Each structure stands twice: as C-alpha cells, then as structure tokens.
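The complex appears here without one of its protein chains, the remainder shown in place.
Chain IDs A and B follow the sequence of writing; residue 1 opens each chain.
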Amino acid sequence: MHNSQDVKVPFGPQHPALKEPEGFLITLRGEKITASSVKIGYNHRGIEKACEERTYIQDLYLIERVCGICSHSHATAFVQAVEEIAGLEVPKRALYIRSLIGELERIHSHLLWLGVAGHEIGFDTLLMYTWRDREVVMDILALLTGNRVNYGMNTIGGVRRDITPAQAKEVLKAVDILEERTKYYIKIATQETTIIERLSGVGVLSKKDALKLGAVGPTARASGVARDVRKDDPYAAYGELDFKVITAETCDVYGRTVVRVLELMEAYKIIRQIIKNMPEGPIAVRAPRKIPAGEAVSRYEAPRGEDFHYVRSNGTEKPDRVKVRAPTLANVQAVSKMLEDRYLADMPIVIAAIDPCFSCTDRSIIIKNSGSKNSKTIPWEVLHIQSIEWYKERRGIDFSGLNRKYAKGFKI
Amino acid sequence: MGVITKVVNWARLKSPWVLHFNTGACNACDIEIVAALTPRYDIERFGMILKGTPRHADVLLCSGPVTKQIESRLKRIYEQMPEPKFVLAIGTCACSGGVFEGCYSVKAGIDKVIPVSAYIPGCPASPKAIIDGVAKLLVSLEESEKK
Partner (left out) sequence: MSVEENLKHKLESRFPHMKDTVVVQRTRRMSADVAQERFFEVFDYLINEMQFTHLCTITGMDEVESFGIIYHLSREGEIVFSLRIHISHDNPKIKTVTGYFLEADAYERELNDLLGIEIEGLAPGHRYPLPDNWPKEDHPLRKDWKPESEVDHA
C-alpha cells in the first residue's frame, strides 16, 4: 500500500538535546523514512570572510569560537597552519600542553555526548550522571586555562600558559576519578540489556558506505574504518605518545557509543603519559606579525572527527584565505544513509549519534526527494517523545525502570 | 492588581518556565545553559524548568549573535510566547555580537531583533552568571510587582 507523506521535522528551537538549529525534511511511507534532506545554514556567520579582514592573532580568537565544544581543536588546527607557513619551530613543551588540553577537550565532549545520547533514548539519569562527572573536567580546564569553555590557550608559536607541578597533580587526580566513573559507564553500556537493545542495529552505516560518504571520527571508526588523524597525520605531541585507535565492527549507534566510551579510557592513558613525559623548556617562540607568503594544510582529530584547515598568506599581517572544514560536515551526508528505510522513531538518536556540531559545520544539503502532497511539521520535542513511546510500545524498550534504578544511587 | 494576576505572577516568580533558543551561537553558551540544569548548578531546584515549546515559556534564554538565516524564526518564537515574557541575552554574542560583530551574515545582538530584558555577558556566560542573571530578573519583577 502506497501511503507517502512529507513530514517536516524542524530541529528549530525546541531541541534541548542538540542545542543547535537545523532542519530536516523527511519523506515517510507509513512509519518508514524513504528519503531525507538536511537544511542547515542557521549557524553561518561568515567567519572565513571575517578572517581575511582581521590579523592572525584576532583570527585565532575568532576561529576558536567556530565551536564552543571543540574550540581548542579549531584554534590548534589554525595555529598549526600559520606556524607551518611561517616556518616556526614550536617548543616541545608547548606541543605537549596543546595535546593535554586537546585530550581534556575530548573527554568533556564525549561525556557531553554520552549524556545527550542518554537523553535522546529516555535514559535521563545518564544525562545527569555524565554531566555531573563532566564538571570534574570543566574544573580542571578552568584551573589550567582560566575558562571553562573557549580556553584561549594557543598563541602563534606556542601556548600562552604553562602548567605548574601543582596543576599537573590536580590533573592526575581528576583523571583517576574520571577513570573510575568511566568504568562504571562502560559497565552500564555493556551490561544493561535495555541500552544494548535500544542502540543495536540502529543507524547502520556499513564500512563501504562510511568510506564512500567520507565519514570521519567515531562515526567512521564505529564502522570499522580506522581513521584517526592523531595516527594518520600526527601533530602536536601525538607522534611520541602511545595510544590505540578505537574501532568497532557493529556499524551502528551502539558501536558509536562504545567507541566514544573507550576513547575516554585512551584519553586518560594519553594524559598520564603527557604529564609524565612533559619536556622542560619554553612554551612559545616569537612569531612575526607579518606572516611570509605561503600556504599550509592542517588537520586535527577533534572529538567529532577530522578537522581540516587551509591557510594562505600573502606576506601581510592578515591572511589571504582561511578555509575551515569541520568534522560534522563530513558526517552529515552519512545521516541520510543511516535513516534510509528506518523508522521515524530512530531519527533523534541516529542524528545525535554522529555528535553533530552544526556550529562547526556550515551546512550540507542532501535532497533525495522533492514534491509532496501532504506535509506536516513535527516539532523536535514531540518527535523526541514519540520516539521514546514508539520504542516502548513496539519493542518493549522502556527506560523508566533504569532511570529509577540509577537515580537511587545518584547523589549530587 | 487582581488576585488572579497576583497568583499567576507568584507562580511565574517562583518557577519560571524557560525556553532555550540558539540563534547561531558557537555552542559554548548553550552547553553552559544545559550545565545549569545539571546537578552541580541545578536550576530546577529554583523551580526553573526547561520547556520545549515557546507557548509554555515565560523566559527565553537566547544565545548567539542572530544569523540572518535564523532571524525570522527568532521573531516567530518571540511572538508565540504568551505575555508577560522576558528575554535574556546569554553571552557576549547575544548582547552585542561578540567576536562576530562585523561579519556579513550576522545581526550582531538579540536586541536588534527582539526586546531584551536582561543581558548576561561572558564568553561563554558561566552557569553561575546565568543563574545570577535569572535571579536578578526575578527580583526586579518582584519589585516592579510591588509597585
């Protein structure tokens, strides 16, 4: 029976989980999604043009605010390109400090994601737990850099602040606490059957499709694609650090969850190495105001995947061209594939599972279908509730029990 | 002021229902707003509840410098909120555009589009600053109510 209907799902304002505006147009046949298109663009701020009108140092602060969750990723990627053009040799200590902040950022981002994912499927106590633990990282970042978000740690030629031995001790203490808590999350993720059932087989992206669609980061790694810029194209201190690239073979949202949680464990391992092996020395070299003409490509493994920056200089104090391609833009294409032939109820978690950062992304349009007879608009909040209800009724997956179970042991 | 109005105002003062809207921000302020909900800060104990729709909200927590693409949506959301309504500009971008002032695609400030009741600067505005801002707004409401 052919019964097709256009359903517009504006991600609009009502999206407590994702926090960013974007719009999806879905074509439904019954309850199954046959086509989807993404329209974003609500976050386009004209940053690349603004970069050409400001000096390199001003651009550093602007680029940092491409995205608040991975601000250090963008700032470092930018500064690496400029340093390469200028032929600066950044002191090793600065590279280690950059890597330290980078891993701390990865931790806060993955914990944030874990909470958001929990919220999407109706497991709200997970949101409360993970964001409580995330505060441990936020405190450390504030201690080291002076701010909880948007750290301003980089300068052209190195970093702006040093790490004292007392601060290093605090970092190690925090890592110990977080590791214990993360082990707890690993236990929940691998032992609670409700979670496993809810997330397995959802949002499937085969290895072949992941490669064809250019997926990056945990989204690609959960499909068995061992792509990680820290290993493929080492930057900062990663060439000297020992860590594993975490992949999963399940190619679904469950795999993306497992990859991120295990990456947390790797991050703790990396941070301990960084503190232990931190070389002595200066934290920055002097950079010229005018950067000699040249160009460079810089890549960084942000929590969401490969962040790509290209900078071209023309011998003045302002760049000629700055190009930013953030990881979500590379992953957003894959969402359409993941939603193909799936239920509307899968939308929230599938989209959340690529850990979308639309302020990083400019926008990506995937139009597979156009022309509709009936069309309706579903606010995100409604879809969120519908999705939880659908899985309760159709699959018997209910998180109210889990919420109660974990809320009991939950203390502020 | 009639009894009903007093009761309604009291309910509003004691537990404002809050809507969060991102007008093109970098996310930093947004995650700090969500952090304000979580155990460390926990604005729910003040009775503040994050609602999903403008039609139930008293207070609009607005972040971001207002990109041109989202401008009409922001206006629409403001119109959908019932009176009396209050708008909080969260973060430096929402107050004045922040680092994005001068960018071609940006209006540079919430008050260029809708009236703002309170400005909470910061890049990002920390959860403490946000709670402080909301509390100050409630106090000023209480005081204007007494008049």
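By definition in this document, a contact is a pair of C-beta atoms (placed from the backbone, for glycine too) under 8 Å apart; a residue touches a chain by one contact, two chains touch by 3 or more.
In this text, all values refer to a predicted model and were calculated from it rather than measured experimentally.
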Sole residue of A:330, A:388 or A:402 that reaches the chain not shown, by the stated touch rule: A:330
Contact with the hidden chain (one of A:139, A:162, A:179 or A:233): A:233
Chain not shown: contacting residue from B:27, B:53, B:69 or B:126: B:69
Of A:57, A:211, A:265 or A:385, the one touching the omitted chain in the full complex: A:211
Missing-partner contacts on chain A, residue numbers: 37, 39-41, 44, 46, 48-49, 84, 211-214, 227, 231-233, 295-297, 299, 306, 308, 310, 312, 320-321, 323, 325, 329-330, 332-333, 362-367
Hidden partner interface residues of chain B, rising order: 67-69, 97, 101-105, 107-108
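Methods note: only the chains that are shown with their structure count from here on.
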Rounded Å distance between chain A and chain B, as computed from the means of their C-alpha atoms: 26
Residues of chain B defined as touching chain A within the complex: 19-32, 34-35, 38-40, 42, 50, 52-54, 65, 67, 69-70, 73, 77, 98-100, 102-106, 123-124, 126
Residue numbers on chain A that touch chain B, as the complex places them: 12-16, 19-21, 41-47, 49-50, 53, 61-62, 65-69, 71, 112, 115, 127-128, 131-132, 134-135, 138, 148-150, 357, 359, 379-381, 384, 412
